[in-house]
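Showing chain A:
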Amino acid sequence: MTAEKETAPLVDLGVPVPRGAFDEHRPPDAALVGDCVHCGFCLPTCPTYVLWGEEMDSPRGRIYLMKEGLEGEPMSDSMVSHWDACLGCMACVTSCPSGVQYDKLIESTRAQVERRHQRTAKDKVLRALIFSIFPHPRRLRLLRGPLRGMQRTGLDRLLRRTGLLDRVSPQLAAMERLAPRLGRAERLPEHLPASGPRRAVVGLLTGCVQGAFFPGVNAATARVLQAEGCDVVVPPRQGCCGALSVHNGREAEALTYARALIEAFESSGVERVVVNAAGCGSTMKEYADLLADDPAYAERARAFQEKVRDVTEVLVELGPVAPRHPLEVSVAYQDACHLAHAQGVRSQPRELLGAIPGLELREIAEPELCCGSAGIYNILNPEPARELGDRKAGNIVATGARLLVTANPGCLMQVTAAIERSGHPMGMAHTIEVLDASINGTSLSGPPHKGD
Partner candidate 1 sequence: MSGTHGTPKTASGDTGQDRERDAALAAVTRTARELIPEAGVITDHMRLRTYECDGLAHYKVTPGLVVIPETPEQLAGVIGACAEHRLPYVARGSGTGLSGGALPRADGVLVVTSRMRAIREIRREDQRAVVEPGVINLDVTKAATPHGYYYAPDPSSQQICSIGGNLAENSGGAHCLKYGFTSNHVVGAELVAPDGSVVQLGGTAPDSPGYDLLGAVVGSEGTLGIATAVTVRLVRLPEEVRTLLVGFKTTDQAGAATSAIISAGIVPAAIEMMDALAIEAAEAAVHCNYPADAGAVLVIELDGAAVEVEGEYTKVERLCNEHNAFEIRVARDPVDRALIWKGRKSAFAAVGRISPDYIVQDGVIPRTALPEVLKAIADLSTESGVRVANVFHAGDGNLHPLVLFDDSVEGAGEAAEKVSGAILDLCIGHGGSITGEHGVGIDKAAYMPRMFTDEDLDTMQLIRCAFDPVGISNPGKIFPTPRLCGEVPGRHKGAHPLQEAGLAEVF
Partner candidate 2 sequence: MPTTSTVDGTARAAVVSACEDVHDAGEADHVDGVPVALVARPTSTAQVSEVMRAGSAHGLTVVAAGRRTKLTWGRPPTSADVLLDLSGLDQVVEHAAGDLIVVTQAGARLSHLQEALAKEGQLLAVDETVPGSSVGGTLAAATSGPGRVQAGTLRDLLIGLTVVRADGVVAKAGGRVVKNVAGYDVGKLVTGSFGTLAVVTEALFRLHPLPATRRWVTVPFDNPAEAYRLAQSVVHAQCVAQAVEVDWPAEGPGTLGVLLAGIEDGVAGRASAVLDLLGGDAREDGSAPDGWAAYPWDVSATGDDRSTALKLTFALSGLPDVLEATRHTQAPVALRGSAGAGVVYAALPSGTDVAEIAAAVDALRTVCMRHEGSLVVLDASAAVKDAIDTWGPIPAIDLMRRVKDQFDPDHRLAPGRFVGGI
């Protein structure tokens, strides 16, 4: 008697099997799932496989779970837990020789999970809390006061020492630990002219966490763009790009943010939309796909997407004109996952940093491995995030460099916390701040990074 086949093979069906994990609205694409040949090259670059060594928490395994879902297996807690555990770092996309578009697969899967899976009450509350704060620049700015207050009075250190917050909620404790030290706030004007002959008109995304907690980075970005001959337009009504929502399956919310952002920049007449946060840039480069089903926005999204550039991309595109002053400093450059893996931007930051006289660029071991920040992953999954953060910190400290440079506020916060835990304080800066210092002839601030 032959073994019975419970389910029809995937390849026979173009649509998901009813009663299975997924419904017909944008399920993970069966054809993309079929691209995976099960070779396993993605496993050693996957942070969760590196930590736990089990198939279900590897890209290959997660794709297999998607396949199971498409074939009719129900969306179980165990399935969801493994998708939730995915950092979305896209290291697997880089390492896959068959070109599997895992990014698209996990995004559609997360959206399905968000719609179709019952989360625990506790989980729902936490997520609601996060999404009521992070994508809202004004609310984040409101937090600055209390946060500064806590830091000034030392209440934050007290909280950490007593472990009180950990006992209430490890996730909240993680948030607290990640919060950067705050200084004075700055707001950018709407128009900033190029210094010298104008070469381009560019828009600047001020972002949420970046804008609220690291406005100095935005200020530095604007200055560098100006110095390289760009008129900088900062649309005042811009909001969140929707990256966190996209990466966590909150589809409707993401679309709302995307439409609003497109509108905010459309009328500004810029040639490029410049982004200095890796996570944001990667999502904005997906807007065409995101809004493909919306006839009112599909074309506009495509037009918008074509203008999006990471700041290092646009600077290399334009070619440097502003003279660089020397910065005698050894730098460890950390590839933010959403810049390197998701956008393929690796050489540009290195080129720009390498062109600064006196600057010694050092490579970090295990560069493809995520630091554990991964958007809000470090808040939702503090334990693995902490392990990954410590691992990254160890690799960074081992370079012996004096300054860590990276391109994402999330990474910066995560790695700062980890390096402080390691007891080897280092200076930390955004790529653009280093360029800014070199162009202006100022020196870089010393250890630990000061949010402004």
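Operating definition for what follows: a residue touches a chain if its C-beta (ideal position, glycine included) is under 8 Å from a C-beta of that chain, and two chains touch if they have at least 3 such contacts; residues count from 1.
In picking the candidates, the idea was that all candidates are chains of the complex that A comes from, given by their letters.
This structure is a prediction, so every number in the text was calculated from the model and none was measured.
Asker: Which option touches chain A in the complex, given 1 or 2? Just the number is fine.
Answerer: Candidate touching chain A in this assembly: 1.
Asker: Residues of chain A touching candidate 1 in their complex?
Answerer: 1-7, 9-11, 34-41, 43-44, 52-56, 61, 64-65, 68, 73, 76, 78-79, 96-99
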